[in-house]
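With one protein chain removed, the remaining protein chains of the complex are shown where they sit.
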C-alpha cells in the first residue's frame, strides 16, 4: 500500500454521508457547493487528511474503498446494495483463489466485489449479452484496478457457460431460472450459487428451478438495513429507509454427472 | 482445490436447513436421528454427492464454507451473525494483503472471517485478555485452516495496540469506547474501523467516542434478515426471525499525528 | 364502569410480560409457579392492585383489555396479531354504529375486536362454515361480553352474504378471492374491505380478484413489530421477533349495481 496520494490515484472526497465524490488526484479543480479543491494539491498528501476548499469547507480525502467506487459506477441497471453484496459474498464462501461465473454483468458492481474477494489469483468470468452494458461495466471495473481478475464474455450463457468446475456461480438478471441448468454444469461438486430476484414471483420460479436442477437451497432471504442517527441524546433510526432491493437465494450443487 | 475428500478433511453433512453438522472424513461413525454414516466411506468421494445413512436417510456431503465452520464453533460468547459479518467485511473494504487489528477475539468467528478476506498474505492481529476465550478461539481457528494468517495476543490493548499503520480495526467487546483511541493510533491514515454493539446505549457511547477521537462516522446501522419459505404456491416469510443482534458502526480515521 | 371486582368478573392476573392469565373472580384457587391465589379474595378489590400468592409472589389484578381476552381465546386456527388487528380496524374506519360482515369467524379474535369498535349499537355478521370453529368462537365471544353485538352464521357466503349495505367487510380464510364478489354485493357504495393472507401467492390472487370485482386497492401491507427491552442503560430490541403473520390488503368498493 502506498503511503501518500500520487498523481492519477482515485480519491474519495468526503464531506458528509450525503455529500461525497470520487475524483482523480492531480487533474484540475473539483467543485463543491462550498468552493473548489485543486486536485494537484492532493499529491503527496497522506490519505485521511482534511483539506480545505477555496471557501473554507473541510473535506476528508480518503483512499476509496471498493464500495465507494462501486457507489460511483455508471449504472444502466438497478445496482445491488452493499447489504446484499456483503451477505451474498460471505454466504457464497468466495475466497482468494476461487473461480466464479457471473451472469449478467450489469454495471459490474457485483463483478468488482467478487473480483476483490478472489484476489490476487482467482478469476471471475462474467457474462453479459447486452453490449452497451458490457462496455460500461468494463469502464467501471477499470476504475477499481481489478480488471485483470475479470474475463468479460459478451454471450448469453443460457446454452452453457464456457467454464467447468468453478467454485461459485452468481445469477443477477431478469429470468434467472434459465441460467440454473447451465450453472449446474459449470460448477464443481458442491459448488455454491447465489441468485438475486426483485419480485416474489421471480424468487418462486428461481427456487423451483433450482430444486428441479440438482440444487439444494440453503436459504432464501431478504435483508433490511436501517440507518441510525447517533448524536448523543438523540439516538434514533432515520425516518426513511430502503424497503426492498432483492431476495437473495443461496443453494449448493448436489450430485455429479453420471 | 482438491477434487475428492481425503482422510482428515472437514465435511459438512447436510440434511436440511435445521439439520447439518461438521465432521471429519475418515474418523469413525457419525450418528444422526435416522441412522449412521461410516466416515471412512467418504474418502475419495467427490464433494456435493448424496450419501445414505444405515437407515436410508440421504445426506449431502459438502466441503464446508467458512460460514459453516464458524457456525459450528465453540462459543463462550454471543457470536455475530452472517448478516453482520458480511456487511462489516464489505464496508471495511478488507481485501487480500491487508493487515487488521481486532479486539476481542471472542470465539474467533469474526477473526476467521477477516482472515479469509486478507488471504493469502495479509495478517490479523487479534487481542483477547480472557485466556480461556483465547484458547477456544485458537482451537476454532485451527478447524478453518486459517491460523497461519492470525497472530493471537493475550493482552488488553486499551493501553495501545502493538501494531501501526494497519488497514482496518474491528472492535467487538462490551466497552468498545476504550479501544477507540488505541485504534486511531494503530490505523493508517484514513483507515477504517468497525464497532459492534448490542445495546443502543453502547452505540451512543461508541459513536461519541469515535467523534471525539478523530474518526468520521460513515454509518451506524442495524441489519435485519428474513428467511423465506419458497415452496411453489406457498411463498412467505418464516414465522419467526432474529429481531436483533448488534448495531454496526463504520468510521474512518481522519487526520494524522502531528 | 364498576369500581371494584365482583364475583364472576374476568380478571387478568399479571406477573410479567410472559406470565399472565385470565381467571374468574370468586372461583376457587389460581395456581402459579410461585404459590396460589384465592380468587374469592379479589371480590371488592379495586382493579390494578397487587395481590400476593401463598408463597409471596406479587401479582397485579387488572380488568382485562379486549386484547388480553383475545390472547386467551381457544384457537383452532392461527390467530391474527394485535399489530394486524389494530391496523386493519383503523384503516377500515370501523366505528360506533357500523354494520360489518366477516368471513371466516375462526376463533373469533377479529370478530370480538370489530364488535368492540362498533359498540354500543352496531352489528357484526360473522360467517363460518366449520361448525366446531363456530362453537369455539361463540364461547370465546361470551367471555368478552360482546356477544349481543354479533350474529353468527354457519353458512358459506361464497354464494352471497345475507346482508346488504354494510359499512365494511373482512375476509380471513384460505381462499379469500371467493368472497370478494359476494362482499361487493354486501357493501354500501364506497364500503371498505380488508383481507388477510399469510402467503404471497394468496396476496397476489386476492388483489387480482379485488381489481376484477369492482374494488380499488388502497394498500397491501405487512406489519412488523419489534419488542424492546427498556432497562436503563441496556436499551435494545429483543433478540427474537415474529417475522411474519399475514399481509393486510385494504380496498374500497367502487361503482354501484346498475
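Which chain is which? They are A, B and C, in the order written, and residues in each are numbered from 1.
Just so we're on the same page, a residue touches a chain if its C-beta (ideal position, glycine included) is under 8 Å from a C-beta of that chain, and two chains touch if they have at least 3 such contacts.
Predicted model, so just to flag it, every value in this text is computed and none were measured.
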item: Options C:22, C:43 or C:60, residue touching the unrepresented chain; value: C:60
item: Which of C:25, C:183 or C:207 contacts the chain that the document leaves out; value: C:207
item: Full-complex contact with the absent chain, from B:100, B:200, B:216 or B:254; value: B:200
item: Residues of chain C in contact with the chain not shown; value: 1, 14, 17, 46-50, 60-63, 65-68, 82-83, 85-93, 95-97, 113, 116-117, 119-120, 167, 188-192, 200, 203-204, 207-208, 216-228, 230, 232-233, 235, 237, 247, 249, 252-256
item: Chain A residues that touch the omitted chain in the full complex; value: 198-201, 226-227, 233-245
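The criterion applied here is as follows: only the chains that are shown with their structure count from here on.
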item: Cα-centroid distance, chain A relative to chain C, in whole angstrom; value: 46
item: Inter-centroid spacing, chain B versus chain A (mean Cα positions, whole Å); value: 21
item: Junction residues of chain C, two or more chains touched; value: 200-201
